[in-house]
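Mind having a look at this structure? Questions to follow.
A protein chain is absent from this complex, but the other protein chains hold their places.
To keep things simple, chains are lettered A and B as they appear, and every chain counts its residues starting from 1.
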Amino acid sequence: MAISNKPIVWGPFAAGGTLTAFVTPVLVLLTLAAALGHAPDLFAYDRLHAFAAHWLAKILIAGTVFLSLWSTAHRLRITCYDLGVRADTLVATIVYAGALAGTAASVIFLARI
Amino acid sequence: MTERAVELEVLRYNPETDREPRFQRYSVNCREEWVVLDALNHVKETVDPTLSYRWSCHMAVCGSCGMMINGEPKLACKSFLRDYAGVIRVEPLAHFPIERDLVTVIDDFMAKLARVKPYLIPKEPAPANGGEYRQTPAELKKFKQFTLCINCMLCYAACPEYGIIPKYIGPAAIALAHRYNQDSRDGGREARQEEIAATEGAWECSFVGACSEVCPEHVDPAGAIQQVKIRSTVDWYKEHLMPWRKE
Partner (left out) sequence: MAQGMSRKPYVRPMTSEWIFRHPRYVRYMVREFSCLFIGGWTLLLVWGLKQLAEGPAAWAAFLQWLTSPASIVFHVAALGFASYHSITWFNLTPKALPVQRGEEFLPDRAISGAHFVAWALVSVAILFLAGAF
């Protein structure tokens, strides 16, 4: 039995799970506030554009997107297997590729800000 | 002497005559303070001597009488009749092949326990007159919890991943490996990694946590498995990102 390379995918999953545990609820709360029309000045274009234009903000946002999508992908992979979908390699390829695609998209959009 | 009328619905299976298992109903008068094991013994003694099941100590230390009681993995000697209402469904431990009646095939489990090298592997060969190992209370406390496993296999019955992936080495085997890895006298962690850090080792676990919930000895195999995952992950990244390091 060889030592598995699972840590490659598990490491980012654990990091993402921890990050999302700390920050996702409050971030969802913020966009929920926007959805309900509260404090519209918080979400003004100039304000958010200025924030996202900063190099540090870009790194943080891209990192958050990557870790959030990766931990989602990993959990989705496990859940599919739990629910009886046996094609693990196929599912893994789809979910991790999706996470990387989402991350790439966020990097591209951030580069344009 | 208070009596209690008990209805047991027991899964029977005779490999010599049955194509598949079937339920059999037994009605017996039990004592109020009895456990399910007492009820089974009463059935075997007075109603049906062919009923087969494992048991020994009757005090939750030998790990023999694990079975599904109303769908939950339990020790029959620790399941009090007074805690159950209506018909009590008794089946062999889930996720194991049925040998006969409530007796399961445990060869897979026994083999897995042996695979994790469950013995002290000294860091250096000890000289013949080297004296005893010394260990502080803190060093003992570090692994003591994981020594309490009675090999009852309730955790395997509770673990859905073991049910789905029979090759998964399972909670008790990993907790056992962890017991030795955490022992200050031991130097065999790397040797055990081949088994518990393999794909069919800790990585099949998705931290459902059912194993720790049903464990009658509070070993917390789920905790052991996560600790193995974290340590293995740190090792992996150190090895691949800093290959010049010598441990």
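Just so it is clear, a contact is a pair of C-beta atoms (placed from the backbone, for glycine too) under 8 Å apart; a residue touches a chain by one contact, two chains touch by 3 or more.
Keep in mind that what you see is a predicted model, and the values were worked out from it rather than measured.
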**Study point:** Among A:5, A:24 or A:93, the residue in touch with the chain that has been omitted
**Key:** A:24
Practice item. Over the whole complex, note the residues of chain A touching the chain we left out. Key: 17-18, 20-37, 39-43, 45, 47-49, 52, 61, 64-65, 68-69, 71-73, 75-76, 78-79, 82-84, 102, 105-106, 109-110, 112-113
Study note, to complete from the structure: Contact residues on chain B toward the hidden chain run 13, 15-16, 18, 20-21, 71-72, 94-95, 97-99, 105, 137-138, 141-142, 160, 163-164, 206-210, 212-213, 220, 222-223, 226-227, 229-230
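By our rule, only the chains that are shown with their structure count from here on.
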Point to revise | chain B contact footprint on chain A (complex, rising order) | key: 1-8, 10-11, 14, 78, 81-82
Point to revise | Complex contacts: residues of chain B adjacent to chain A | key: 160-161, 164, 193-195, 197-201, 203, 206, 229-230, 232-233, 235-237
